[in-house]
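A single protein chain has been omitted; all remaining protein chains appear in their positions.
As written, the chain order gives the labels A, B and C, with residue 1 at the start of each chain.
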Amino acid sequence: MTATSSKVTRVIGYSALAFTALALLFGLVISGPEVNMRDSVRLLYVHVPSILTAYLCFGITLVGSVIYLRNRSTFWDLVAGSAAEVGTLYLAFALITGAVWGKPTWGTYWEWDPRLTSTAVMFIMYLGYLALRRMELPHEVRSRRAAVLGVVNIINVIVVHYSVQWWRGLHQGRTFGLDPQIRDMQYFSWFLGTVALGLIAAWLIIHRFRVGWLERQLDEIHLEEALVERRGEGV
Amino acid sequence: MVEDGFRKKADAAPIVELSGVISLIGRFPALAGLDLTINDGEIVVLRGPNGAGKTTLLRLCAGLAPLNDGVGRIMDLDLGDRVQRRRIRRQAGMLSQQTFLYDELTVEENLQFWATANRADPEAIEPVLDRLDLGRRLRTVKVSGLSTGQRRRASLAVMVCRRPKLWLLDEPHAGLDRAGRDFVDDLVGHAVRFGATVLIASHDVERAEELATRTVQMAGGRVLVDTNTRGESDRQEDLDAS
Amino acid sequence: MLRDAWLMAVKDLRIEFATRVVTGQILPFGALVLILFGFSISPDLTVVGTDRRSMLAQAAPGLFWVTVLLAALLALGRAFAVESADGNLDALKMAGLDPAGIFLGKVAAVAVQLLLLEVVLGLGAFLLYATPLHDPVMLLTTVILATAGITAAGTLYAALASGLRVRDTLVPLLVLPVLAPVLLAAGLATQAAVFGSADNGWLWTALLGVFALIYLAVGMLAFGLIMEES
Partner (left out) sequence: MYWNFVAVGYVAVYGGVVAYALWLLARGRRLSSQVPEERRRFLD
């Protein structure tokens, strides 16, 4: 098997595959269209799970960042970074599926709807976080700054969320409450999608963590070589 | 009495105590497992080719360069501890290629700012300015308009006002005229008499070794040769005499 | 802490006074942006409504704050370039200045410069875009609170990117999304202040105040962590 997999990830991976197959089967074939949204309701079976998982990932980033600031361990730094990367990917999914859901439902790809707007801003914030993590800095400096940003980003998300909500609220924006008639089968499809995408996220985070870990190890190896070379200079 | 007590305590714990210290600049091991112990009141000259790690060693002692591995204690404070490192920074004084001055401000404004920032006595500035020939004409000149030597003198003035316990001088004689160099030497002697310890990285071997009580030869981020220029017994007599 | 903040702020303003970068370079830049907005949005278009107002006048509050944000980015870059030029950040650490004090000092200095910019740019927008002025007190409050928020969040993020070669490009990416609520609230409050529209201008200024307080607090707490090393 590949170098970053283990027994645990294989179990997660195969169950993710199984649930994905089920989610596709139920989401695209077995469950029927909804009254108002017709077949575009099927997009919600990936859209909503994407958002939920993204939020969960950013929660992990927050926790990882806080713990990193307390104990300064490589482990938690990498956990925070891996979760943020996967979370950002999922947020991109949510934005894309939201847009293609909006076109048939609202008639436009983009609406200045509070949730959509704050999600877009949040997406850019985490792109910034990932950009900071890619900077050429000593590990401990980069990790510390990333951890600070990982915590502050959550505050930003809350502030942006409420201000945007208030903005549309005061402006009495068009209401998009379609009052969807979600039935059992649709609910179940959504549930399957959540489990599938959640398991996939877990698999991705673990693998991303291990890639990060390997990068660190490689860096250590280079450092040891550099040390030997450096010590040789004087002799 | 107080002096005696201070000496005893200092004898127990060296001012600089480094073992197996690794310090990285980016991913480059500038210090690659360095061991060095410096006692209170010593004047140590660091020698070595360019890139031997002298500047990084000074920065490490100032609490500025990272301690990536090994054990480092400066003035009996742990370099690896965030809070203690802050105290090390307060008590160390550094003269380096970077002069820590604001180009846009005048010599006087710079000195006032740094003196206040360092909680130094503003009265202490005047004599130092005069002594460094920065007193009359130059004090109202912007730092960007100074020559290299004048800049260094201004930087030195800031450091003197701080009254640090550990003096870290990176090429202190470079760019200075004869009078400036003499002044540096005077200052070093003066500082040691008042209980400071001095670490000098210098290419001006002759001048530096005249001052030094000890010479440390560095290469490849480590100490190669460590010699007492005056010998331990002389050193002890100096202490007893003072 | 306040003593250190005062020291830093006075020093930064002295530097500005000596170099006139903000008044000589950033201010003309801001004016230019205002003029360019005028080109890009035809002033002839009128909005249909109770007031016959040109599109440009209608958009003026938003355009003004976008201009301020752009100018603020430049001012922040300048505030940190001053420290990194000759290793001065190291010297600040060795002086043992309180990180929270350094943060507040930087915020105060940038805020003063930004307020100056806003007054001039505001006059410019007032003249160029032919906007009315309904409630000067609300406008003043908005300007002050928004400035506090912009500089507090901006300084925090500029510090996160300090010492990086890509600082100039990373700071906008980091800080602009965070300032989105400020742009929103300041734009709407200004709209309410100049047009006297039905929007709850004071509520938006309250939001600006809350924003400023949050980021001042976060900045004071986080600045020490960011400054700890290199």
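For this structure, a couple of remarks:
In this section, a contact is a pair of C-beta atoms (placed from the backbone, for glycine too) under 8 Å apart; a residue touches a chain by one contact, two chains touch by 3 or more.
Just so we're clear, the structure is a prediction, and the values are computed from it rather than from any experiment.
Touched by the hidden chain within the whole complex are the displayed chains A. Per the touch definition above, the residue from A:Tyr14, A:Phe75, A:Trp112 or A:Tyr187 contacting the chain not shown is A:Phe75.
In the complete complex, the residue from A:Thr61, A:Thr97 or A:Thr117 that touches the missing chain is A:Thr97.
Mapped onto subunit A, the footprint of the missing chain covers residues 2-6, 20, 24, 28, 33, 38-40, 42-43, 46-47, 50, 75, 89, 92-93, 96-97, 100-101, 103-104, 197, 200, 203-204, 207-211, 213-215, 217-218, 220-221.
The rule is simple: only the chains that are shown with their structure count from here on.
With A-B and B-C as the two chain pairs, more C-beta contacts join B-C. In terms of their C-alpha centroids, the spacing between subunit A and subunit C amounts to 31 Å. Mean C-alpha position of subunit A lies 50 Å from that of subunit B. Of all residues in subunit A, those touching 2 or more other chains are 136, 138, 140, listed in ascending order.
Multi-chain contact residues, meaning those touching two or more other chains, occur in subunit B at positions 66.
By the touch criterion given at the top, residues 4, 7, 11, 14-15, 18-19, 82, 85-88, 90-97, 228-230 of subunit C touch subunit B in their complex.
The touching residues of subunit A, when paired with subunit C in their complex, are 69, 121-122, 124-125, 127-128, 131-132, 135-138, 140-141, 144-145, 148-149, 151-152, 155-156, 159-160, 163-164, 166-167, 170. Against subunit A, the residues of subunit B that register as touching in their complex are 22, 24, 26-29, 32-33, 52, 66, 218-222, 224.
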